[in-house]
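As you look at this complex, bear in mind that one protein chain is not there, while each of the others sits in place.
Chain lettering (A, B and C) follows the sequence in which the chains are written, and residue indices restart at 1 in each chain.
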């Protein structure tokens, strides 16, 4: 389905204690496997075997890239970092795959990040003027240069990371591996999640989402606070809080709505519960007389349950997703979008026929796919189709690491809800309000969330010359390809 | 999850009218794609271009085998048949992939079947005594020999098929393509489903399940009746009902419980509704005080909704299945079953924690995986876990085309429900009764279903020297590998 | 280079003695590897493990098809047969890959052959009238049916093979594996080679060419005589000579000229020596004043040495073949034949510049490639280029298992030597005479060779309705593609 994409998932493990299992390639594999929803384009793992780094990264899913041969090649180690990434299709991007591994005067360093710096261009130009060389287009390489420069003046890698954070603006959940340490850092706004935990064997695990801790058998310990640096080394854990609380927290609300996995818990709030609450809020704000509530699989299911519970309308399974569709599926011989949608989704007539249907989805990007789904439900006998969307309309581009664009491709751009309703062909359409959306997390207080894509209130300066035009072009190509 | 496997899906299309789209490779592709759940081991398509047959079959999923190059190689045609098949892993089976394509004195013939003959061995020996040569182990080749032998004595291919059916015992949903005709035939017991429909352009489509008609844009016309032969040729449709009603119908009840897709309708009954009804029956037969009903994804979800509705206990999403797991996933570095289950399934703590949970699954084979899932729910904070199974216990081998074995690997073999409950570690366990299971289809009348795997009452003679011992050995290897 | 293609190589091994190495998959691998020049399109190996046959065949080179996994799958055994095959490109042919494995009333049987029957069509029609089914288009399947039919009436498989040979016309070097025996048979004309030997461990090895015996460490024992059947079983070796000497021997002279490997010895004559003699005969028949003799790599090198020795003109290395060109190389971005030739061959200016060059090649099919090579030599500074061809001109189609066609694509068709010389752009052109060619083998006596492609004198009846038209079309497509 026509979806937005998070740009990354990061993972790290520090297994310094003698009793720890050192097969960290396998640990990273499972961690990245459970973060795969955050990036399906490329992935990478770097193992640190007593200061010697073994890295492997390539385009493809974790299962495809990390064959038994590759895992064996990575070998054993006591520290490791991993990354999965969404990016544009094709060979072009392989050089941008993370973690980035570089060598400097103090040895090797590996970095992986989730997010996007808003001052990357300025920082890069400044570095280039001093003779710096760049191999990639990634923000990560800018950060690597800054840390390296600071490292020469600093007594420790963590001090260099701390100083570097003074220079960075924007969103970053970062893991850094030095020859002897694993460091995790989250930007002061806390745009994207980052947490850590501990395995029974004593190994520390850092991950973008708590579901990855669960996947490797680690007990959740804590979210890394906005602005916080956590250091894992032979002396255990230490934190540096210099940047904590210096700006207002503004966590991406879309992590709750769509990006994160429902079994993750971010900053103390269950993602699943947030979605169920979103569904319930939708039911309160946009009630309708109907016979069944169905969710658009998979990400609309939780909110559909919330809507059903709040409204008292029965929850049903109305759409089946073909689970054999691979990542790169290109519908042979099919030219129309109807055909393509029909391959991926199939209506359950028994649920739909003769019913007034509430269809709950998590968001609308262009609306073209949703239009076909509504048609599909009508063809299956739905008397009415009422669409409820568990997010406000997208109107503004995101500069913090997702691919939400301001372009005319967004269906909500310059259109009223009624106009959008007509485009998607529904009997009624209800969006969640911005007022409500900041309350979907259980512990939220109406403040602390970034809602810039809905209201244009950016928590940071935004790039003057943004690269969104290129992105916009890409998004439409991708939709053509992937939806 | 530890699941049973159907052995096949069949598909056929007859596009004889001038206005029909002749890109039937693409039509078969989508048809097989939607039948992929019936067989993931190998697949094949044969196109008939005015009597010249082009065939391609290989091990792998539809998406893997039928690359754009292969589809182009298959070319255009006005009749086509396809098949997807479950079989043992490895290269050994490629020769058994279907459709079978053979040449005889009257030209080419392609056959594809779902099911298993119970007198295959006798028929084969009889044929071999006359000098017949066999290239495969498939029942299909036995049928091909019989049809060929009858064809010489018959005035038409359909007459030869009709005569052949006099010789066949057991389960078969069959499609046969001659140079000019497409023929569909279903065994007199109607063990497995088979139906047909028509596309807007006039092409006729035959498929194991109605979901495949939907996938290629065809309108469902009718189920092929047990014992019926349907012929599609230049004169339109004709039916031969010689074998209809000669024996009592005994449709495999497990098609409703697990094998078929929920959006399919078999012999007039919605599969989804049958599962919801099964859940409701379970709730009546095995009520329990609990806080949430969760389904084991994906095949337990429909019954869970039925249980929830009937019991009034809220339905929740309690387990997330990692959708990036490929067909051949082998967990690297993981030795224990706990680890493997954890990679594939993840509990949603927000749904489970502190709750008394009803877990609805469709069946139990060995029970080892279910044991880990129950543990997983307890670790996520479930106060109680009550397992409800939408099928009676498996006790007897199936001879009709599924891999249900009588072996000691079946957890229900020689065990009471209490003992099984202890093995899976649940607080309580409730199976559906055989008395109930024959009522889950909407139009069912308590008769007409094969429940042999539950009660040993086989609707046909069974093979004296059965091959189940070999199968049993295979099933345990596979479980080790795939679950 | 624009070359003719042999259609097959066969291989078999019987390792019945207790002390024999039973890793026959590996033995077949090396045997086929050394016969790869006889067929690069598909290959197959069948292992007989005490009556249970394990087979694997696919399109591709031996090295590509027989991965370590496949070899392990084939397992151990005491009898095995293998085959490599030239065929048309593409997936279409996989079903025709050999060895053919079938089951009949007496158990399994595997067959592999090199050659072509001239009465295959008649035999097939006769069999089909009795209800026989054919899965492939190969002659091998016709033979399998005949042997099966005779087997029922015979006391042994060898008796059935013997009786079957009464029915076969044309060229066949055949290996047959039954549950307990390995049988090798060569047609009464002895069109294609077949020989056997013995390894130090006592295992018997049968192969199309003696180079394969050398490759597996077996000592050459004897050529299988035209019309002879050799049986390897628990009682050792036995021969049946019923068909020996019933017709005049007519071994394909092109085996010596081009098809066979120079290190093979066929029917007592060294292939290398035959080529050297051919070169010497050319020098006697077509002398020229020149400075250097160069061979067209690789198959013209031996004859070039013969020409040089006889004429006294120095032998030189004038053309280098790029050894990194794979079987499926398709020149990207190159439209002209010049470009394609330039990629594969490169002149050694140091040898050529300012010299009068004699270029020795083994044959000319269409002449287009040779034209480019002559140009290439001139561009490299050759003052004169004199082409000498170690075979007479092709004028007639071959029906015995090679792809020599009678079509207008043959440059010699309806043209004088002068005209051909002009087409290839040489200063002079000399072909070997038919009178000479039958003397190139050391032990030849001017009789006993098939020269039908040169003089149209076919040693057997030829098919009335031949399939050469289709072949001709194919050959031109292939040349476009491969040369």
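Operating definition for what follows: a contact is a pair of C-beta atoms (placed from the backbone, for glycine too) under 8 Å apart; a residue touches a chain by one contact, two chains touch by 3 or more.
These figures come from a predicted structure and were not determined experimentally.
The shown chains contacted by the absent chain are A, C, with contact judged over the whole complex.
Across C:127, C:265, C:282 or C:432, the residue that sits in touch with the chain not pictured is C:265. The chain that is not drawn here is touched, among residues A:25, A:55 or A:292, by A:55. Set against the missing chain, the residues A:32, A:113 or A:149 yield one that touches it, A:149. Of C:11, C:29, C:86 or C:307, it is C:29 that touches the chain left out of the display. Within chain C, the residues in touch with the undisplayed chain are 23, 25-26, 29-30, 33-34, 36-37, 40, 61-64, 66, 68, 71, 211, 214-215, 217, 261-263, 265, 270, 272-273, 298, 301-302, 305, 309, 314-317, 320, 322-326, 329-330, 332-334, 339, 342-343, 346-351.
If you put the missing chain back, the residues of chain A touching it would be 54-56, 70, 73, 90-92, 95, 100-105, 125, 128-135, 144-145, 148-149, 152.
To be clear about the criterion, only the chains that are shown with their structure count from here on.
The distance from the centre of chain A to the centre of chain C, with each centre set as the mean of the Cα atoms, comes to 60 Å.
A straight line joining the Cα centres of chain B and chain C is 47 Å long. Chain C has no residue in contact with two or more other chains.
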